[in-house]
Every structure is written in structure tokens, then in C-alpha cells.
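Before we start, here is the structure in question, set down as C-alpha cells.
Of the protein chains in this complex, all but one are displayed in their positions.
Up next, chain A:
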Amino acid sequence: MRKLLFESLLRRPLTEAPPRLDDAVLATLAGRLDAVARFRLGRSLSIRQVDAGSCNGCELEIHALGNSFYDLERFGLRFVASPRHADVLLVTGPVTRNMREALERTYVATPEPKWVVAVGECGFDGGEFAGSYAVLGGVSTVIPVDLHVRGCPPAPVALLEGLVALIETSA
């Protein structure tokens, strides 16, 4: 193990340069973030991920944000275990009827100021599952959404862009 750790010390980092921000993304966010929020958050955001019926594909890519290539934490972004510690809810899935209450309660349990990022085509409008008796179709049918990161699933870079945009506008 020591050998492995030592080598890691000497190797060049795998981590990639941060993504360039899309002006449109920034513009959609800027309106939601006021001076108070900036003051409270500093340059860090705590994220609570909620699966509201995804196929788990989006979760795989959200997971990937933590690996050495994307290294989410360098931006002051981290995943937390409770909505009570969260500033951002990162929601996936078409919102199944069976998850509606859990999502609403998670939202209510998150203290203000808070933002909601809907992930994936499912989170946008239900994706392939729209129209089913068992889904509501999109996160915004249940809670207000500040940013959509589309894709099926969105690649980690796209997720990173969205989240970094959030933090940049709040910094």
C-alpha cells in the first residue's frame, strides 16, 4: 500500500481543467442568487442527491464526479448525507408517484437558501418514462427547479458545468 501511495504522490494529477462556463447557464442562475446567499455560502455548496425514480444511469455519472478526473471537491462542492446539511438538491428521475412524498419532504427539510438541479432527460420532463401511470414527469412538476442538466445520462463534464456555474454565481 505504501508503494501505491508513494507513487500517487509523484504522479502528475489526473484531474482535468475546470470546464468553461456557458453564459446561458450563468444567466439562468444569476437571478436566483442574491447577496445574502453569497455571504452565507462563501464559495462552497453542499449537495444532497435524491433519486426520484431514475434508471440509475444518472447516479453512475454523478458518482463519477468524485473520481480523480473530475474531483468535485476542489470546487468546494461536496455530497452530504442529509438534506438538513444541504444547499443544493440534485434530483434525478422522472419522479415516480411512489417517490413524490419523499422528494417533497426532502425539499422541505432543506434549509433556505436552497437550489434544485434536475438531472437527466428524466428529471427534465420524464424522458422515456413520460406518460406512464406511475410517473409525474419531471422534477419541476413537484418542486421548483433552478437548473436543468440534460442528457441521458449527462456526462460528468456537463454535470460539473452546471454545478460550477452554481457556485461561480454565488461566489
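What we mean here is this: contacts are C-beta pairs under 8 Å (C-beta built on N, C-alpha and C of every residue); 3 or more make two chains touch, one makes a residue touch a chain; residues count from 1.
Everything that follows uses one rule, which is that contacts and distances are computed from a predicted model.
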Q: Pick from "Carbon-monoxide dehydrogenase medium subunit", "Hydrogenase expression protein HypE", "Cobalt ABC transporter ATP-binding protein" or "ABC-2 type transport system permease protein" the UniProt protein name of the chain that isn't shown here.
A: "Hydrogenase expression protein HypE"
Q.
From the list A:L77, A:M99 or A:L147, pick the residue that touches the absent chain.
A. A:M99
Q: Spell out the interface residues on chain A facing the chain that's missing from view.
A: 1, 3-5, 14, 49-64, 66-69, 79, 81-83, 93-94, 96-102, 106, 127-129, 131-135, 152-153, 155
